[in-house]
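All protein chains but one are shown at their positions in the complex.
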Amino acid sequence: MGVSGKIHPIDTRLEELGLVLPEPPKPAGKYRGSIRGDRLLFISGQFPSSNGRLVYQGRVGDELSAEDGRDAARLAALNVLAHIRAATSEWNEFGYLVRLEGYVSSAKGWHQQPEVLDGASELFAEVLGEQAGHTRTAFSVTQLPLNAAVELVVIASLLII
Amino acid sequence: MGVSGKIHPIDTRLEELGLVLPEPPKPAGKYRGSIRGDRLLFISGQFPSSNGRLVYQGRVGDELSAEDGRDAARLAALNVLAHIRAATSEWNEFGYLVRLEGYVSSAKGWHQQPEVLDGASELFAEVLGEQAGHTRTAFSVTQLPLNAAVELVVIASLLII
Partner (left out) sequence: MGVSGKIHPIDTRLEELGLVLPEPPKPAGKYRGSIRGDRLLFISGQFPSSNGRLVYQGRVGDELSAEDGRDAARLAALNVLAHIRAATSEWNEFGYLVRLEGYVSSAKGWHQQPEVLDGASELFAEVLGEQAGHTRTAFSVTQLPLNAAVELVVIASLLII
């Protein structure tokens, strides 16, 4: 419940979609999961993990299919949402998503990273509606920390309340 | 023409340089080409494309020369400018460039990425003068989405008008 004592519309939408946000994943080193900088909220890189375990590892287009990659992006996006909810008084200070950088661990010569990242962008649109906003940048990398399949880095805007 | 009905000095400079800005390239997935976050403007990753077609594909230092790479960076920079112009009421709300991240698809062992990205930085200086500003970060990657030679990610500041 939000500070007003009412359920926030975004939480209602999550429930309608049958989605449960996890606890925001703990940082993997000596840094914070999220921090404010002026009226922006910066979220540390998020991975396709669940309960502290990486669910999708390996390269898309080779060890993993594009469909696996989409699912990985969607799972990492849930972790992003968990951080935003925790950092915005349960959505009450959340403006919209500003920027999504998506890193896809990719097989050599495999170039369909935008398709994979649509897994995240579509989840954001379903849950956040107009507040999904966001510019996006897709990257193809040969490996990610912890051999993750996907890493998402998000900046959101904050409301002044 | 700007909102004032006068041609903006940046458009005059473009004309003097014989440069014509394209339409801002459409996003390659479910996201936006640009978005405001507080007084900053975030632009989605831009490629060396023209009329929806990637003009420079492949790795610099191998399939492409450093000179090709510079031209690719310059072309991608024109697409960045097209987005900024469209998002700032034809430059009237544009402050200056804050950050340029440049990703260069590079042959193994080839390390002259800064030279390639100067193609973008020099175009910005020619067109925007003092408003070119910008910090820069160069990256060498083994491949980019759609096999592009270069990808540019830009943040600009906005004037409060």
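Labels for the chains are A and B, by order of writing; each one numbers its residues from 1.
In this text, a contact is a pair of C-beta atoms (placed from the backbone, for glycine too) under 8 Å apart; a residue touches a chain by one contact, two chains touch by 3 or more.
Here the structure is a predicted model, which is why all the values come from computation and not from measurement.
S.K.: Touching the absent chain: which residues on chain B qualify?
M.R.: Spelled out for chain B, the touching residues are 38-40, 96, 98-101, 106, 108-109, 111-115, 117-118, 121-122, 125, 133-142, 155-157.
S.K.: Kindly note down the residues of chain A that lie in touch with the hidden chain.
M.R.: Its contact residues with the unshown chain are 27-38, 40, 42-45, 103, 141-147, 151, 153.
By our rule, only the chains that are shown with their structure count from here on.
S.K.: For chain A versus chain B, what separation do you get between their C-alpha means, in angstrom?
M.R.: 26
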